[in-house]
Each structure stands twice: as structure tokens, then as C-alpha cells.
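Of the protein chains in this complex, one is absent; all others appear in place.
Just so it is clear, A and B label the chains in written order, and each chain counts residues from 1 on its own.
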Amino acid sequence: MSEQIKVTIDNITVAVAPGTTILQAARQIGGEVTPPAMCYYSKLEGSGGKCRTCLVEVSKGSEKDPRPMPKLVASCRTPVSDGMEVKNITSPKVLDARAGIVEMLLINHPLDCPVCDQAGECHLQDLSYEHGASSTRYEFDRRTFEKEDIGPYIQLHMNRCILCYRCVYTADQLTGKREHGVLDRGDHAAISTCIGKALDNDFIGNVIDVCPVGALTDKTFRFKNRVWFTKPVDAHRDCPTCSGKTRLWMRGDEVYRVTARKDKWGEVEEWICNTCRFDKKQASDWKIEGPSKIDRHSVIAQGHYEGVLKPQNFLPEVIGRNPKLLMNIHDVSGVNKNDIELSKLNGPAHSSDFDKK
Amino acid sequence: MKQFSAEQLNQVQAIIARYPEGKQKSALIPLLHLAQETFGGWLDTETMDYIAALLTIKPIEVYEVASFYSMFHMKPVGKHVFEVCQTGPCMLNGSDEIIAYIKEKLGIEAGQTTADGLFTLKPVECLGACGYAPMMQLGKHYKEFLTKEKVDQIIEELRTASKH
Partner (left out) sequence: MSKKILLEHAHIEGIRFYETYRKNGGYRSVEKALKMSPDDIVEEVKKSGLRGRGGAGFPTGMKWSFLAKPEGVPRHLVCNADESEPGTFKDRYLMEFLPHLLIEGLIVSSFALGSNATYIYIRGEYAWIPDILEQAIAEAKANGWLGKNILGTGFDCEIYVQRGAGAYICGEETALIESLEGKRGNPRIKPPFPAIQGLWMRPTVVNNVETLAAVVPIINMGGDEYAKIGVGKSTGTKLLSVCGNVNKPGVYEIDMTISVEEFIYSDAYCGGIPNRKKLKACIPGGSSVPILPANLLLKTAKGENRMMNYESLADGGFATGSMMGSGGFIVLDETQCIVRHTMSLARFYNHESCGQCSPCREGTGWMYKILKNIEYGHGKMSDIDLLWDVQRKIEGNTICPLGDAAAWPVAAAIRHFRDEFEWHINNPVEAQTRNYGLAHYADPIHVPTV
């Protein structure tokens, strides 16, 4: 591991290869010190820098030039230097700016989560939950766009779009024959084909998976179910076009939806073709491998049953000590005694279980 | 089908020759200007597809660019477009009154075209003639230090010219 350089993010030091971005270095650490990313996508060249949610403070430029950077920088597009010190959750400036960005992303968002198929796996929901406010200060009509039909497979809801450009890069880099793009400019910029064309490339369905919000959803799954009621399982088939490695979203024996498998940052592991995604909706089309590992802390994990990974607790490392407890619940409550493992009890717990000692 | 004349096609080749080989996409904006002047003052899909074919780029690349720049019209416009500046410095010198006067005189709102297809009113943002305010762009040129009388005169001249 020669030529590794060191960068410190929120007091945690990590060694990375030169050329690594701050965001990628933070992902190596994981947990809360990793800035959120709404537009950056490691598998799409040129992506990132636009949404500004991953802004961080560089409090020390490098060992050679320790001057801090004057402005907050987009961690997804800023390469690290040796000895760089970065503040993410330890910088009040960053948290303030991030709250501002979330507010900006939401002022014109329709907030139609109750009827949105993305709800439950929406990165904007997660982001608002973590960094947003509980009410809006925006008192004007929200921006709306005319509906555009882009074919039988993909539903475009421009009102929900945050203009991350991911779908544009996807079409460029996967299909080589892009037919949709960003039209107009400023706050009227919109994803569109301009001529109401149906997108029909074999791999265009991947735009659904890369979309961080509900702007591009699967028409074959539209209004069929809520994602948290379905169970994700990993499956594969022999596909002549793609790897055939997918994730099925099932309820009982019924396959409601097919997507690519995503890693813990919500990024697609391997792109899949339209046939796998839209046409193979029978359990018998697939060889099921087993339950998917879900470790995003989204609502999907809540309805899940197995393999949910507990998030690591970085707090002691970030603040350099164990957090002080205002009160230890065990001191005042007879319930939840440290020495009783509730899961080991036979049947429901009773008060008598806590009285034993 | 829309087609540039032979002379225009030579001009197109001369424009493309300004850029290194393989960078012909750089000619897109100049070609869109030429197309808009040639094919009725606005860019329809057919025109944009034609430009895409000339430059061997994807049609969506043309749509994206054409819709970004405010000088390209994506919808039909009148024969003469009054692009009146309404930004700060012009506003200080009475551009609001000029716009209101044109609206009243022509009986149209901003963005509309007169029934005879002669005039479109389009309030625009700063055109870089702040010292000569209020002003508007009319075709290739600027009309500066506008007054109501000057507006009357411009409209009259254009109306007369269109009759011949």
C-alpha cells in the first residue's frame, strides 16, 4: 500500500490513494461522517458538484499548504491532499449550509410522498429527515411542469425532479444514444425529450434506479404497492443482454418489481437490462438467492427481517470521548435492565421477569 | 424539407473549419443563429434536427442548447420582435413605461404577437446598453434612448415597410 495519503475527516484519519475525493475518503470511514450526496454517483463519470448537499469545510488544505479553503467545497468533486483536515458534522457552518440546501431542494418539491412510488427509498426523504426543518418558509405556489409521456416503462414526474443530471449521464454512458436531456434553464430547466418521444433503449430502465427522488419511476410498478410492504430478495437469471443479477421486490410469491442491486450508498452494483427489469415478473423467471442485505437506515429496513446491519457508532471518535449521559435510564427504571436479554425470554416479557433479581 | 442554400452551406463549412477536427459541435450556436434567420425567425424540431444532422450530433444535444439561450425562439414569433430591456439601469430611466406603452399601442401582452403577425413584445434582461436607456433590440440592431414618440415612429416605419 505505497503512496497512500492521509486525510482527517471529523477527527478520524484515513489513508487513501492520491486522487481520491473527500467524499470517497469519507465513505471509506462510513457512518455519519460521510456527507450525503444527491447528484454524485461514483459509477457515472462527470456526475456530482451540482446539488451542493455534500459541501464540507476544509479547515486545513494540506501538510504543505495548511491554509484553510475560503469557501465550503463540494466533497464529491474535491480531491484530497496529504494532511488535509476536513470538517463535516463537526462544522456548524456545514450543517447550517446543508440545512439551507435541503430547504432550497424542498421549496418547489410537491411533497406528494403519500402518492409517490419512491417513498420509502427516496434519498430526498432521508435527507430532509436528517437535515431539514419541520415546516417550510416558502409561501408561494410551487413550480409545476407540463406532463410528458416518455413511453410505456418509465414514468416522468418532472415536478419532483431535483435536476441531479444522473439520468442524463446514465443515458449518455450506458446507451450511447441519449434521447432525453435537460431543456430550458434556471428554475424552469426540465428533464425532457423535447418531442415527447418514448425512451426505448435496452438499458434506459437504469435511469429509474439512479434517480434519487420520484421523478423517474417504474411504470410497471406504478401504484401497485408501497416499497416497505414488499420484501427484497436477490435473484438472477441467464440474461443474454446483462448480468441478470437483480433484486426482486416480492410479496408472497408475487414479484412486484425488479431493480438492480444497490450498495450501501444506494448506488447500482451492476446495470440491468429492460427485459430483466420490466418483463420478468414471474417468480419462476428467476433463481432466488435469498433475502437482500439492507443497511440503509431507511424505512425499507423497518419492514425487513434479516441481515439488517446496525449502523456503526462513530460519536466517541468524532468528539474524542464518550458522550456524556444526562441520565442513565437504568438508574431510574426497572425495565430494560442491562442484564436481561429480552430476546432470550420465552414468549412476551412480564413484569415478573424484571423482578427476579 | 428545410435546407440551407449552397452559399449558406459554404458558410457552414467555413464556420466548422474554425475548430479543431472532431470539435464541430462548437459550430452549434452559430448555426442555430443562421437557421433562425433563414427559417422564419424561430426554431422548430425539423430545423433543429437538420442542424443535428449537419453537425453529426444527437438531436437532443441541439434541443438542449437551443432551449438554454434566450435569443433562440422555440415558438413562432412575429416578423419584428421588440426585445425591450427591463433590468435595473433601464428601469431607472423608464423602461416600465415604454413596455406599458408598447402593450397599449399594439394591444398585446408580454410574450404575445399581434394578430397581423407583425410584432412580438418580449421584455428581456440587460442588453448592455445601460447608458443609452431605455432601449430595445430590434433584429440585429439596438434602438436606444426610447421615448413614446420614438416607439410610434419605429412601429410606423415597420408597418409601412411591410406593405411594400
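To be clear about the criterion, a residue touches a chain if its C-beta (ideal position, glycine included) is under 8 Å from a C-beta of that chain, and two chains touch if they have at least 3 such contacts.
These numbers were taken from a predicted model, which means no experiment stands behind them.
**Q** Touch as defined at the start, partner being the missing chain; which of A:29, A:116, A:150 or A:163 qualifies?
**A** Going through A:29, A:116, A:150 or A:163 one by one, A:163 is the residue touching the chain not shown.
**Q** Considering the whole complex rather than only what is displayed, give the residues of chain A touching the chain that is not shown.
**A** These residues of chain A touch the chain that is not shown: 48-53, 55, 71-72, 74, 77-79, 97, 100-101, 103-105, 107-108, 137-138, 140, 143, 162-163, 165, 182, 184-189.
**Q** Go through chain B and note every residue touching the omitted chain.
**A** Here the touching residues of chain B are 18, 20, 23, 25-30, 32-33, 55, 57, 61, 64-65, 68-72, 86-89, 91-93, 124-133, 137, 139-141.
Definition applied: only the chains that are shown with their structure count from here on.
**Q** Using mean CA coordinates as chain centres, what's the chain A-chain B distance in Å?
**A** 43
**Q** Which residues of chain A touch chain B in the complex?
**A** 177-185, 193-195
**Q** Using the touch rule from the top, collect the residues of chain B that touch chain A in their complex.
**A** 45, 58-61, 63-64, 67-68
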